[in-house]
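Let me give you the structure first, and then I'll get to my questions.
One protein chain is absent from this view; the other protein chains keep their places.
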Amino acid sequence: MPLTRWLRSSAALYALPLMGVYLMFPLTGELPNLDDNWPGATVLATAATVMAVTPVCAAVAAWEGTRLRQGGVFRATGVRSPITVLAWSAAPVAGAAVLGMVTAFAVVTAEMPGVPGGPDLLILATALLVMAAWTMAGMAAGRYLPPAVGIPLLLVGTWLWFAYPSALEPLWLRHLTGMNLAACCATGEVFDRRALAAQSLLAVSIAVAAYLGWASARRSATRTGAIVLVPALGLGLAAFTVRDLGPEAGRPRAGGLVCTVRQGIEVCVWRERRSRLAATAAIVAPAAKRISVAGGVAMPRRITEGAADGAGTWNVVAGRDSTSDDIVFSLVTGLLPAGPPRCAGTGSPAWDIAYVPVTVWLAERAGVSKNVLATKAGPEAVAVVKGVLALPQAQQRRWFRHNLAALRRCDLSPVGIPAS
Amino acid sequence: MTLWLRVHHVRAAGLAALVMLVVVGIAGESRVPAPSLLRTALVGTPIALVLPLLACAFLSRSLTAGPTALEAVGTRPARSYTAALAVAVCAVAVLVGGLLTWSGYQPLGFAAARNLTGLSGLAMLGTRWGGHDAATVLPTAYLFLTVLVGLPEGREPPWLWPLTESGDVPSAAVAGALFALGLLVCLRPGGHRTAAP
Partner (left out) sequence: MPVSFVSCDFGYRRGSPVFHGLDFVFPPGRTVLLGPNGAGKSTLLGLAASLFLPTAGSVSYRGLDPSRRRDRSGYRRLVGWMPQNIAPIPGLTVREQVSYAGWLKGLSRREAWRRAPAALEAVELSPLGDRRCSLLSGGQLRRVGLAQTLVHDAEVILLDEPTAGLDPRQRERFRQIVLGVGEHRHIIVSTHQTEDLTDLYSSVVVLDKGTVRYSGPTSGFLALSQRERPSVEDAYARLVTGET
């Protein structure tokens, strides 16, 4: 059959505009949250494609499967193997999926000028595998289900599967689908490979079951058992693989820093931000000195976007759109505890009261402008801190150290802060 | 009649509607994120508004099952039976969904039943113009179009009836009108002038 006629006879061609429109919305909606790193960009492009395109692919594949059944292809004694027939019939659907993926990457790449590196191939391969698996599942379903049931079932079923688990517990469920939107990655993170392994495992098991269903309609206990057991086994193994993951699939990045020394302090940023290294160092080195003087804490040897202990090494974030105030503010929040202490029965009242004023005071002393602080923390917190700033230096320092300790402990109440 | 019920997979259609009502009752207000044309972020669509499509698919299958040509030349009023089946399933859904909403147990219960009714009307219209295989293409495409557009803040245009809440009267009216239109088409002789039994 001529190529154009073969393409024209496929429902994928007619579903392409719908896929395109549907793809653009999650993609453009999430672009403002995109960080300057390729794993994050890859996750966004692949997740948007998986979420928007795969359900349509599965439904279209179900239609194609029905067409082949009604055309008597399975009864014919063709010399082509079932996998060849499947591949040729699913090729336009797969083509539409790949086109969707290419479009998504084109949109995302436009947002990544000057960012070194390229798409994360493992994430991309996993997404393609997930899409292929559901397309095969659609083809197999089309062999058995009437199209009136198969098309909506595949469309709604896959859509629910990709979109719904992110709102459900257990948390590991969301790492099985292959729809990784918001699961990863800030520039300081890498995608946890266990999630990719789990998604691949489940996708392969779905593809195997789909192929078994597609290749022969002969009823046998072994075949039926395999069609049920293979995905069940895949699901079990995949769930086991990601059982410890939290709501997100990102984990701290180990390498990839570039460093410089400024005023005796080593300042390091992610290599994607190499162009901003000097400017960042020029901002954070004097800010660190001001924090050290104001809070009476030791000067750091290193300020880094990587792992930091809060003592000799401080943490900073110099994101793509960060202003100098944002960078100093991140230095301040990096010094403070990341979360409230676990206090039995009482919650963490000190944290609720003291965290914002302590942050605002330290940020103000580090040089963040009052306007920015008012925007970030609200005028009430700024007003509280204004009273503290009127105190003598030593008293301010005592206020800070006491309240910092209160943030870390359950048995200490904050001082000099009216409870709101 | 027993054979007619079997030939038309009435049990599956009833079961699908029942499962829909149970799931709607339990978790109907859970939201599934979907892209929206009118909002920048993903908008959560309650599954109670989407699940009726699956029940509608099984009902459509029931309505279109069976040896069409033989039924067309039979003396039994086969078209009336299928119409009665559609009415019965939707009426029970409206009754149960209405009770769920009225009792305050599930605010979207009636909306789900309304969607089943309206989408089934669209499916009957789709069957007339696209054939049995394409029965659910029209309701599927319509539902996803409305989900894609999303409900604008403060306004509920009647054509977005699948997304509105239970109390929206124009939406119920549109869904009811679509169902009535579908029934009319289902009862009328179709295609090239065929005769109803």
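Residue numbering begins at 1 within each chain, and the chains themselves are lettered A and B in the order written.
Quick note on the criterion: a residue touches a chain if its C-beta (ideal position, glycine included) is under 8 Å from a C-beta of that chain, and two chains touch if they have at least 3 such contacts.
Source: prediction; values computed, not measured.
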What are the shown chains that the left-out chain touches?
-> B
Looking at B:G14, B:G66 or B:P139, which residue reaches the missing chain?
-> B:G66
Contact set of subunit B toward the excluded chain (per top definition) | 1-4, 6-7, 65-67, 69-76, 78, 189, 191-195, 197
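Here is the rule we go by: only the chains that are shown with their structure count from here on.
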State, to the nearest whole Å, the distance from the C-alpha centre of subunit A to the C-alpha centre of subunit B.
-> 36
Subunit A residues touching subunit B in their complex are 18, 21-22, 24-26, 28-29, 52, 59, 66, 70, 146-149, 151-153, 155-156, 159-160, 163-164, 166-167
Counting only contacts in the complex, subunit B reaches subunit A at residues 30-37, 40-42, 44, 47, 50-51, 53-54, 56-58, 60-61, 64-65, 123, 132-137, 139-141, 144, 148
